[in-house]
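Missing here is one protein chain; the remaining ones are kept as they sit in the complex.
Moving on to chain A:
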C-alpha cells in the first residue's frame, strides 16, 4: 500500500527580550540557579503579572512577517497542570484568543518549487523552569531562572507531507525570527524547540490517521530523523495489523528512535480559563501599522530581489538570503565591487569554503565584506589574475594586510600585462626547454593544444603567478607554432 505522511509542527521560539514576559527579572542565559527568579516567577502569593511590551511587539512583528491576521483583542488563559518546575500550578498562555491569527510561510523544495504552509495561529506564553534529576539524595533540583521567559508558540496546520518539508518549514521559521531579530534562534541553548505531530494514511484517503506527538526536538537534523523513524514505525505497526495510539513520544538521537513517554496514559486535562490577573490586550490599528512599517526586508523578499534585480540563480539567491548575516555580508561585497554575480561566487565559493574548514560563522569571518569586495574589484579590473586573487584572499584571511591593494603591493602580485615582458619570459622558457620544444614540434597538430600546458606552467612560474594567463597562452602558441 502507498502511504502518505501528514505532519504539523508546534514551534516554540524564545523571544529576545531583556526581561521576562510578566516580571522585571533578567532572561540572560547561563546565570547561577535561581538568581533570576523573582517573586512573580516563583508564584509567591499576592504578586501580579505585568505584560512586557516588547514581547507583544515581537509577536506582532512575527505575525506581520507571515501575513497573518492580527486580532484587535487577545486574551491570556491559565493552563493548569501540576509539575514542580511550574511553581504557580498553571502556565499563563493563550488558548482561545491568541495574539497572532492565521498566516502562512513559504518553503523552498528540492525541485526548486515552493509550497505554502499554513500557520493556524501563534500565541504568547511563559516558559517553565528546569528540573535536574541528577544526584540530590533522591530529590529533584529545580532552577527557576527560565520560568517566565517569553515564548511565541507557532502552530502550523498539518500541511507538511515529508520530513524534508518539515525541516524546510522549521528553517523558514528560523530564518524569519532571526531576520526580525525577535529571537537568537540558538537551538543548542533551547531558544527554538519544536513538537512534531506525525500521522500516516493510505494515499488518497481524505481523513487523517491517528497522530503521535514527538516532544521537544531541538535541531533541524533531529526533526528529519525523528519523523523518518516515526513514519516507519507507524506504517509497520498498521501493516502488522496494529493501531497507532494517540500519545506523546520522545526522540532519542543516540539510538535514533522515538519512545513512548508515558506508560500509564492519563489524558491531559488542563482546565483552561481566562487569567483573572491579566486584562485583555488591545492593539489598535495605528500600533500594528507602525510595526508593519518598521519591518526589515524579509527572507522571501530578499530572495526575490536577489533573483530578479541582481540576476542571481534561484539557488544562489536562496543560499545568500537564508540568513540575515549572510545576506548583509553579500550586499556589502556586491556594493564594493559592483558585480552581484562575482560577489555571489566569491561569498559562496572561497569564503564559505574557508569558513566551513575552520568551523566559523560568517559573523566571525577574518575577511571583512569590504576587504573581499576590494579584492574582487582588483580581479575585475585585471590588476591581478585568478591565481593571485586566491593568494590575496589567503593573506587577508591570515591578517597579513588591511586591504587587497596593500597585499597586492607588498607581495608584488600585480598582473603583468606588458607583452614585451611576457615575451621575454617565454623566450627564456623556450630556450631552456629544448626537449619539450622538440616533442611539441614532432606531435600531431591536434595534440599540441594539450602540450602547451607545460610551457604555460613554466612561464607562470617564472612570473611568480603574475602574468596574465590568457596573454601567455596566446603568445606561446604563436611562438611555438612559428618554430614548427
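Operating definition for what follows: a contact is a pair of C-beta atoms (placed from the backbone, for glycine too) under 8 Å apart; a residue touches a chain by one contact, two chains touch by 3 or more; residues count from 1.
The rule we apply is simple: contacts and distances are computed from a predicted model.
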item: The complex's invisible chain, by UniProt name, from "Acetolactate synthase", "Iron ABC transporter permease", "Aspartyl/glutamyl-tRNA(Asn/Gln) amidotransferase subunit C" or "SGNH hydrolase-type esterase domain-containing protein"; value: "Aspartyl/glutamyl-tRNA(Asn/Gln) amidotransferase subunit C"
item: Candidates A:54, A:219, A:307 or A:352 - the one touching the absent chain; value: A:54
item: Residue of A:131, A:205, A:428 or A:470 in touch with the missing chain, whole complex considered; value: A:131
item: Those residues of chain A which, in the complete complex, touch the missing chain; value: 17-19, 23-26, 32-39, 42, 44, 50-56, 73, 75, 80-84, 89, 97, 131-133, 136, 138-144, 261, 269, 271, 274, 276, 278-282
